[in-house]
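Heads up, one of the protein chains got dropped from this complex, but the rest are sitting where they should.
== chain A ==
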Amino acid sequence: MPMIIVLSAGVIGVLVEAFMPRRYRHVTQVALALVAFVAAFVQILRLAGETELIAVSGSVAIDGPALFLQGAIVVLAFVSVLFFAERKIEAGGNAFAPSASSLPGSEEERILVRDRVLQTEVYPLTMFSVGGMMLFPAANDLLVMFIALEVLSLPLYLLCGMARRRRLLSQEAALKYFLLGAFASAFFLFGAAFVYGYAGSVRLSEIDAALTARVGQEGLLLAGVGLMAVGLLFKIGAVPFHAWTPDVYQGAPTQVTGFMAACTKLAAFGALLRLFYVALGGLRTDWQPMMWAVAIATMVVGIVVALTQTDVKRMLAYSSIAHAGFILTAFVAVDELALSSILFYLATYGIMTLGAFAVVTLVRDAGGEATHLSKWAGLGKRSPILAATFGLFLLAMAGIPLTSGFVGKLTVFNAAFQGGAMPLVIVGVLTSAVAAFFYVRVIVLMFFSEPAAEGPTVAVPSPWTTVGIAVGAAATIVLGILPGPLLDLAENAAVFIR
């Protein structure tokens, strides 16, 4: 199974860390990660052709949505590792601190930087995290879902704290993410316990059966559903559980932010969909109002707060919150159309987010990445191609036609509309209009402003990053003009096995 490939690659990665001489480690780890992702992807393709199955004594479901999301996660993780492997822009180092345990600003750190020590633990950590992300949308019972949640989260907490520059900020982000994430996990587990108490099983299909069979004790069930929703909505960054997003996105190394923003959201939405559609579909009239409220709050708060941001990474963080809101509009419809539109949206969203964050890594000044928006002024004059690429990603996020973002928006709003959530669509289009303002503001800044006197330089990346960004930009355009194949794929995949 693809998950086993990725997780065992992670284990091998740990062994490599332990026994391989330091100078070969980086190459080996990168190669190992890339090979593992390719192998996993091939395996996913093979599975996709076969019949669906529920494996591991019923606790893992390999069905359309799971495979679609796993495939998307593996592809995005592959590109993320290309970005992680970038060594040219930091003069021999990569984006991570040479040793995460060295004190920021200490003599030890200085020596490590001088010796160009490369930290390679990120790769096994990434592999474990990806393994968890692949398991998350496939988890067919609440305990496996919780385990997957932890497997994907714990390595991410570490990855967030490993930035090479601005390490204190990065460590603060990691701690914040860890504390809040631990809370959210605890909520999820607590909720799972309640639901177990109600249904007598943690298996999703049996919870579903229990919903139709039993009456009474609704309080226990609803409390459980609410608590589990908190845990999952935290991971997708929905309002009011979004407060960690901007700080963590800003503090984490930008490559990790991109990885996290793209892949975690896919995995968490997969789990959210499976939990609410498979296990709690019978209870939809009870949780739909809650999701309506969350969707509206997420769109409105995400967009309005994004308007005031002056830091590129924070702005993208709020924009990712808003995108979670757009996806939630379709979520409340609870049908196959909604499922396929969400799958499509997630795939396109992952690509453009990853691409946008990768561009951010390239705009640098003496202190590392120049993330303050004022420094981006006039970038279009100095490096038109880079600015145009970033502009493309922004336009895609704003949902301008002929980009993948437009097709994504069209499909989710369509699903929401046909699911009877017309007010959500209206809020969605209105907030989209407001969102266009801050996306376009960055474009104005890049293309129409005079360059700042001491503006940042644009680093010339290695082919790794260039290829990654180019692929992302190409996919954004191609999926905007010819989304047919991916839409068909999402449509065919949009049936949960029970």
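List of remarks:
One rule holds in what follows: a contact is a pair of C-beta atoms (placed from the backbone, for glycine too) under 8 Å apart; a residue touches a chain by one contact, two chains touch by 3 or more; residues count from 1.
Assume contacts and distances are computed from a predicted model.
Not shown: a single chain whose UniProt protein name, out of "Response regulator transcription factor", "ATP synthase gamma chain", "Metalloprotease TldD" or "NADH-quinone oxidoreductase subunit M", is "NADH-quinone oxidoreductase subunit M". For the options A:162, A:260, A:343 or A:395, the residue in contact with the chain missing from this view is A:395. Checked against the full complex, the candidates A:29, A:102 or A:432 give a single residue touching the omitted chain, namely A:432. When the missing chain is restored to the complex, the residue among A:196, A:376 or A:417 that touches it is A:417.
Annotation for chain A: contacts to the undisplayed chain at residues 395, 398-402, 406-407, 409-411, 413-414, 417-418, 422, 425-426, 428-430, 432-433, 436-437, 440-441, 444, 447-449, 482-484, 487-488, 491.
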